[in-house]
Structure formats: structure tokens, C-alpha cells
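Only one protein chain is missing; all other protein chains are in place.
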Amino acid sequence: MNYRLQLDRVSAAYEGVSVLKDISLVLPDGVFTAIMGANGSGKSTLLKLLGGAVAPVAGKILLDGKPVSALRPRHLARDIAMLPQFPLAPDGIRVAELVMRGRFPHQTMFRQWSAADRTAVDAAMAQAGVADLAHRLVSTLSGGQRQRVWIALVLAQDTPILLLDEPTSFLDIAYQVELMALLSELSERGRTIVAVLHDINQASRHASHLVMLAGGQVIAAGRPDEVVRAETMRAVFRLESVIVPDPVTFTPMVVPSELRRNR
Amino acid sequence: MTARLGLAVALASSMLCILALASLAIGAKSLPLGEVLAALTGDASDVANEIVAMRVPRMLLAILAGIGFALAGAVMQAVTRNVLADPGIMGVNAGASLAVVLCVALTGMAQPMTLVWAAMGGALVTGALVQIFSSLGGATALRLVLCGVAMSAIAGGAGWAVTLSDPDLFRRVLVWGAGSLIVTDFEPVRAVAPFVLAGVLLTLVLGPRLNAIALGNDLARSLGVGIAGTQMAAAASVVVLAGAATSATGPVGFVGLLAPLAARAVVGVDQRAILALTALLGPVLLLSADLLARVVLPQGEAPLGIVMAFAGAPVLIALAYRIGDL
Partner (left out) sequence: MSVIIASPAGGIALKTSRRRLLAGIFLCLAGLGIGIWTLASGDYPLTFYEILDVVRGGGDETARMVVMEWRLPRFLAALVAGAMLGLAGALFQSVFRNPLASPDVMGFDAGAHFGAVVAMLVFGGGFFLVAGGALSGGAVAALAVYLFVARGLSGFRLIVVGIGIGQLFFAASQWLLLQAGEEAAVAVASWGLGSLNDMDKSRLAYLGISAVLLVPPGLLLARSLRQLELGDAIARGTGLDPGRTRLSAILVGLALSALVTALVGPIGFIALVAPQIARRLTADGDVALVHAALAGSILLGASDLLAQKIPSGMPLPVGVVTLVLGGLWFFWLLLRSGRVGTS
């Protein structure tokens, strides 16, 4: 298994409060990895560490064996694109313009436009299903449409590695399925996808590598059938469940067996 | 009256008395306290008698203006349910002072009585404008403050334009515009006192209604309090109080912010208690500022407004920092 991106004994903390402790993890190339865990378990923090947005208090985040912190932001941005949970859209901006801003790392002061930019933006908008919204004002879009515009922006960045924080939020079920399919397709074509996901069944259907966080540690990591087990559910969510095969894909599916949690 | 309020009122009253006496004693030529007391009954040395006689109107004017600015602020804060509402921040003082400058420039008259009426006219116009513009589309705190900024800018700019049209006027207004209390006779006191008194009476009547307003307009209405009527009466009292005070001292900011704030911190949420304590704390603030100004700048040109800005601006900043949603 090849990997470019790796965490080596990484710990993270906010203002002295520890969030992640001594995590070592590799993110396999060309694979769709889903990161899961309870609310506040540090999923977003893990993603920010990978994208260089948060510095670890101990350990190293390595891209091709080199610490991410040593890379110029611009170079990093040609390898890793990151969709945060709460991006900001300026008032009065239109969809195509916003998506074009994903091309920033490929442009320079004097070359603010190229044919490659145009192609990448068009392809990204088509993939995210926002091509027919191109001239709409972003402020007039629904939450789900807006979310797809942001996804188009990171796709337009055209990087081998994509980090996405809860990309399915605001999407209706059809678009959720479509986005999952798009992400697995991208990974099959060689891109490395790392996404924070909430729906375990969806993740085990589409992602081929799962990482389960709890208590600041990686509780389980591996193929869906290795990770999605009743013991893991109990350890991470304190939830009793039965694991059955998904009737369509035969991947493991969680069916909660106890309606009340004993937290 | 709760024990807490009683104690607060007693403390504030004694502070007021002490400061009043101090403001008679301290100045370019300071007098011992015994001589001040003797002069008040008229049996001190001639010099002392004269000095105290000159300082009494100034002291009284500071008290009246303090009541005016502070109560106006308290009423505005209660009606708008916004702690940042203050006649200075909302531009009412600036409007009143523009009217005074205009009055002097156009008629050449500086009779205290004329100035009081002019100032109240200015306060009325600016107050009405702020009210209209801030309530279009819902009076949020942001709209109120922006209106105040706009009003202060326009009134301030227009005031400067008028002042600069006449070099002589310019010299006179430069000092008054910074907020000062240079008076030596009783005429301004006689002019201002009736209006401040009227404003105080009006706010006394308003107290219980303001308590109802504090619960939101809908609930107040269902408690039988007329919203429009209360707002109108409140506006009238603000115009009278802030106008009269501005005509006395020039536009002095922050008294209307600080005094009600301190009162609320001490006595809690009952508007009647807040108003009562505010009426004492306003003069306490203004007398202290005047004393401080006299000590720092003994030539006697007392930049009251400047002293108040030094005291008030940090509190404004702290308010913005501490208070969650305005």
C-alpha cells in the first residue's frame, strides 16, 4: 500500500486542552478514506492537521516524507485541497467566480487566467452538478446547492489529495448518494480522498478505508468489515447494535438495537 | 424602597454634598472648608464671600446639567432597551449644540433663555430624525449607533461650517464646544432649572411604564401600557433634559452612558430605582469631572467634555467587549 500523507505520533491541543493524543496513521494513495467519530472527537482537527491549518503540539505530519509545516502554502495547495466546515462566500459573488477562486495556487500576479483554469473550472462545476448554476448569485442558492459550489471550488483546485469536512451536510439524500459516488469515482481514478462523514452505513458502502476516532485516539482503522463491528460501535458511541450485510452492496451495515443510550 | 437602594441613595447624596462643597472650595484660589461654610451664610472675609458667590452658579449649573444628561441617557436606554443609547452617542447633544451655534451666529444673541430654547429645538429635530431613521426596518442596536454616528457627523460638520464663517464666533465656540462651565452669574441657572425640573417630573411619571416596556412592547401593551404614548413622553423628556443640559455646558458626552450604567449595576433592574440613583450620580460625575478639570487645567477653561471622554470611552469599549448580544 503506497501513501504520500502520514501522521507520525501526532498530538493536538487547543489552548492547552488536549484533543488528539499520539496518533499515527497513514492515508493510502488513491483511496477514499472516511473519518468517523462522535461529535467533538477531533475529526475536524485531524483534517486541519493534514491540511496544515493547525500545528501539532507533538509529532509530525508528513507529505512525501517531508513535514507539511516546512512546505510553502502555495506548494502545499497544489497537492492538497481542503473544504472546511464553514467557508465564507463574499456578498454578491456568482457561482463561476467563486469556483474560479479555487485556481489561486495555479495562478500568478500576472497570469490570473489561463485556458487550463477554464477547463478545470468547467469540469469541476460539471462534476459537482452546478454547471447550470454558473451565473447565479451564491447568496440566492439553497444550502445544498451552496455546498456543491464549495465542492466544485476544491475540485477546481485539481489536487491529487482532497480533504473534505462533512461534505454531505445540507445535501438531500439523492445528492448525498451522488457525492459519495463521485468521491469513490475520483479515488478510483487515482485521487486520494479523506472525508469526515457522519453516516456510517454510507461510509462503509463507498469508502474503502475507515478511521474511527474516540477519546483522542484512533480506535480502529482499516477496511469497512474490519472497522464496522458491534464492539467498535459500543466503544465509540456507547451504542448497542447489530451488524448486518447491506442488502444492496453487502457491506457492513449498523442497525442500532437499543434505543436509549446509557451515557 | 429596598435597603440596598436606600443605602445607595444615601451614599450618592452625601457624595454629592461633599463634591458640591469641594467645588466651592477648590479652584484657581482655593479656600479652606470653614471659610466656604462661613461664606455661604455671608460672614467670611469679603474676598472669600466674592469667590464663593462666583462659584455657586457654576456648581449649581454642573448639578443641573448632570441631572439632565444622566436622566436623558437613562430614559433612552430604557425605551430602546439598549445600553448604548446615550444622548451623546445618539447625536442628540450634537444637534442641540448645532442649534445653539446657529442661534448665536444668526441672531448674535447669547441670552441663556434663548439658548435653552434653541438647544431644545435642536435636540427635538435630531432626536426625531434618529428615531425615524433607526426604526425603519426595525431599530436594532447597530442601526441606532449608526444613526447616532451619522447625526453627530452632520451636526458636527455643519456646526464647524457655521462657526468658521465668523472668526470671532470661532474663538467663542472653540471653548464651549469642548464642554465647559464658565459662568459667574445666576442667569444661566435660572434659565436651565425650570426645564430640568420639568424633565425630572416627567421621568418620575414614566418610571413604572418603563418597567413594563422593559418586558418587550407586546407584553407592555397587554399590561395596559400605551407604547406610542410612552415613547412620545420619553422622547419629550429626553429633548428637554438633554437640550437644557447642552445649552448649559456644551455637548458633554458619556454622562448619559455612565450614570445609568452605574445605577443599574448597583440597584438592579427596577427602572424607578435606576432613575432615582441616576439623577444623583449624574451630578456626582459632572462635579467630579469639573473639579478634575480645574485641578489639571487651573486657568479655568474647563474641558468637561474631554474629562468625560477619558472616563467614558474605556467604559464604552468594555461594554462592547463584555456584553454578548446588543
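For clarity, chains are labelled A and B in written order, and residue numbers in each chain start from 1.
One rule holds for everything that comes next: a contact is a pair of C-beta atoms (placed from the backbone, for glycine too) under 8 Å apart; a residue touches a chain by one contact, two chains touch by 3 or more.
Just so it is clear, the model here is predicted, and its values are computed rather than measured.
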{"item": "Residue of A:G16, A:G40, A:P73 or A:P247 touching the missing chain in the full complex", "value": "A:P73"}
{"item": "Contact residue for the chain not shown (choose from B:L37, B:A53 or B:A150)", "value": "B:A150"}
{"item": "Options A:G59, A:G102, A:G216 or A:P252, residue touching the unrepresented chain", "value": "A:G102"}
{"item": "Missing-partner contacts on chain B, residue numbers", "value": "84, 89, 129, 133-134, 136-138, 140-143, 145-147, 149-154, 156-158, 160-161, 164-167, 170-171, 174-175, 178, 253, 297, 301, 303, 305-306, 309-310, 312-314, 316-317, 319-321, 323, 326"}
{"item": "For chain A, the residues touching the chain missing from this view", "value": "48, 51-53, 72-78, 80-84, 86-94, 97-98, 101-102, 104-105, 107, 109-115, 138, 153-154, 157, 163"}
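As a working rule, only the chains that are shown with their structure count from here on.
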{"item": "Whole-Å gap between the CA centroids of chain A and chain B", "value": "59"}
